[in-house]
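With one protein chain removed, the remaining protein chains of the complex are shown where they sit.
We just call them A, B and C in the order they show up, numbering each chain from 1.
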Amino acid sequence: MADEPIRVTVWGEGRHEKRDANVAALYPEGMHETIAAGIAEYAARPVVVRCTTLDSVDQGLPPSLLESTDVLTWWGHMAHDEVSDDLVDRVQAAVLAGMGLVVLHSGHWSKIFKRLMGTSCALRWRNGDDRELVWTVDPTHPVAAGVPSPIVIDRQEMYGEFFDIPAPDELVFVSSFSGGEVFRSGCAWRRGRGRVFYFSPGDQDYPVYHHPDVRRVIANAAVYVAGGAARDVTPIAYAPVGWYA
Amino acid sequence: MADEPIRVTVWGEGRHEKRDANVAALYPEGMHETIAAGIAEYAARPVVVRCTTLDSVDQGLPPSLLESTDVLTWWGHMAHDEVSDDLVDRVQAAVLAGMGLVVLHSGHWSKIFKRLMGTSCALRWRNGDDRELVWTVDPTHPVAAGVPSPIVIDRQEMYGEFFDIPAPDELVFVSSFSGGEVFRSGCAWRRGRGRVFYFSPGDQDYPVYHHPDVRRVIANAAVYVAGGAARDVTPIAYAPVGWYA
Amino acid sequence: MADEPIRVTVWGEGRHEKRDANVAALYPEGMHETIAAGIAEYAARPVVVRCTTLDSVDQGLPPSLLESTDVLTWWGHMAHDEVSDDLVDRVQAAVLAGMGLVVLHSGHWSKIFKRLMGTSCALRWRNGDDRELVWTVDPTHPVAAGVPSPIVIDRQEMYGEFFDIPAPDELVFVSSFSGGEVFRSGCAWRRGRGRVFYFSPGDQDYPVYHHPDVRRVIANAAVYVAGGAARDVTPIAYAPVGWYA
Partner (left out) sequence: MADEPIRVTVWGEGRHEKRDANVAALYPEGMHETIAAGIAEYAARPVVVRCTTLDSVDQGLPPSLLESTDVLTWWGHMAHDEVSDDLVDRVQAAVLAGMGLVVLHSGHWSKIFKRLMGTSCALRWRNGDDRELVWTVDPTHPVAAGVPSPIVIDRQEMYGEFFDIPAPDELVFVSSFSGGEVFRSGCAWRRGRGRVFYFSPGDQDYPVYHHPDVRRVIANAAVYVAGGAARDVTPIAYAPVGWYA
């Protein structure tokens, strides 16, 4: 099973690239294409990467695509509210059934992340050309493999605590910013049969998804959440009386 | 602040008592009244306990009551679907703002518990007169104070793994059943500023809420989730540029 | 790196087999050989498995062997006190530097496990022909891959709570016993750069290490703790003044 390629789908909101010249300049083919190329470049296992966007059919995730996805990555920002509750229901069900999910940067505020966390997922922020340093606090974790500690990102939006998430099952990265803020920037949770990883570096206004270490972390995360879990659903199940008695 | 009484609201579905003669016989004043009396009897701090039910005004939780509640306990079973999404929204917001929540038994399948967990909260079950033994696996935890390990419950519904919840922040109790099943029967999580405790013993068809040890655990849990947290809301907050630089 | 075989060393105390006829009958070549064969049979990645025992040179773990070990499994029972503090120091250092460790059954009471846990590692027990059921509570965990829930072990020593260990980073299995006891039977922790997995099923008086599901779990655990972590040591490190400022 480890030899079959992981089927990664990179979901992008795809709006800033159309509206904002500076974003289009940084990501001429769309942020999703840059993210996808990074995963293909750095994944430690074979992957097949597809891109899709909010403005495609079924908001980019028709059932057939979702069913053939082992790992979904999610970047959104200005159009979170446009994502339909039906799609959120379907993505949640897929995660609970074993699909991996990698949530990126402003995806912290997406409906699907809030759905899976149960919290507001609010945070402090500042778009002010901070330098971000991403420190590894769990050096055994596979998502941290092959990157320096710290990763140095010269220009980045600041995300700061308090970040209103459930305590991560695994805390992998903690960032600092020029302003002195800190942020739990790499966090893992399990939800049902699926794994969720949140990684905060990355923004439409900065070239962060071209950064080799950031690309490697996202690729590591995609492999990590793929896990190899079976895609079976856990129903409420009646147990026959006294079976083991 | 430790001297002010904790304002506990016991929310009961209140339907089985009206429909099922055996439930009415076990709980003539309603399950919620029995649960409330247990909290009042065993709480280690001063409490003021009020009861409310699904068939009351605003499904039992008008804004004024919710706002004056430090700890809410939740038991429901046959009418989960009738609870309005608006009420679920309001209870979730209260928890994230610092209200404690104790979810009891079949409340695992309530909308509010699923909302806060992000998972299906499914489990295996059997209504077959099992004996349940509730073992303490975290003897330092305040919810386990003053009860034996195991608590012996002579007749009870079986709830078994896999229980589809996020890994608890604190696992306090694990139960076994006559049939050989096990269940994580006492679990704590933090969500926003609030604490959530799930305790599984208790069912409408058995006199479990008259059991002194079960009553003590629920009272302990009510005190534990009260915590003393302030009820302030965490917004998305803009941070001025360079404040700490 | 995933293609290089994992170098597994199975350390066995090797005393019961010499002293007790019933143990020798169950494990004619020694328990360690049976454990080793199970790992070789079920490991999902290539492994090279070697056996060693307490009565060998350097108590079975000369520095050269330890240095060429990616994963160490440890079974001991009657001679824990004979293991030298020097060996415990060396094994601890190896774990902190990245070696994986799988501790089996009565190894809960070994010096090395107590050293890495910091607690007494005490538990309740009974040698009374219990049936053990091993339930999976984390179905996404790689150590649980490919085994049924529950694993049924017809005859086994009972280990029960309270088990005095730090709360596991990952709780994978919970067992019940005929007597009604429960036990956290599969637990993972990270220590330094290394991973530790404890799995309780297995005893010298029962044929548990011939059980296919038990063998698969131990093989899974060996692969899991191997992890792929680098074997570098983390020293106290002076940081130059203002390097990142």
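One rule holds for everything that comes next: a contact is a pair of C-beta atoms (placed from the backbone, for glycine too) under 8 Å apart; a residue touches a chain by one contact, two chains touch by 3 or more.
As the structure is a computational prediction, the values presented were derived from the model and not from experiment.
S.K.: Thinking of the whole complex, not just what is shown, which of C:7, C:126 or C:155 touches the missing chain?
M.R.: Considering the complete complex, C:126 is the one touching the chain left out.
S.K.: Using the definition of touch stated at the top, determine which of C:20, C:58, C:169 or C:205 touches the missing chain.
M.R.: Checking each option in C:20, C:58, C:169 or C:205, the one touching the absent chain turns out to be C:169.
S.K.: For the chain not shown, which residue from C:178, C:200 or C:220 touches it across the whole complex?
M.R.: Only one of C:178, C:200 or C:220 touches the chain omitted from view, namely C:178.
S.K.: Suppose we count only contacts with the excluded chain; which residues of chain B make the list?
M.R.: Output for chain B: 2, 44-45, 98, 133, 138-140, 142, 145, 150, 152, 169-170, 190, 193-195, 227-229, 234, 244.
S.K.: Would you write out the residues of chain C that touch the absent chain, in ascending order?
M.R.: Residues in contact with the chain left out: 92, 96, 109, 115-120, 122-126, 128, 158, 160, 162, 164, 166-167, 169, 178-181, 189-192, 234-245.
S.K.: Tell me, which residues in chain A touch the chain that this view leaves out?
M.R.: Residue positions of chain A that touch the missing chain: 131, 133, 135-139, 149-150, 160-163, 167, 170-171, 174-177, 180-182, 184.
Everything below uses one rule, namely that only the chains that are shown with their structure count from here on.
S.K.: Average the CA atoms of each chain to get its centre, and name the chain whose centre is farthest from that of chain C.
M.R.: B
S.K.: Which integer distance in Å separates the CA centroid of chain A from that of chain C?
M.R.: 34
S.K.: Would you kindly tell me how far, in whole Å, the mean C-alpha position of chain C lies from that of chain B?
M.R.: 37
S.K.: Please output the residue numbers of chain C that touch at least 2 other chains, ranges allowed.
M.R.: If we look for residues of chain C contacting two or more partner chains, we find 133, 138-139, 150, 170.
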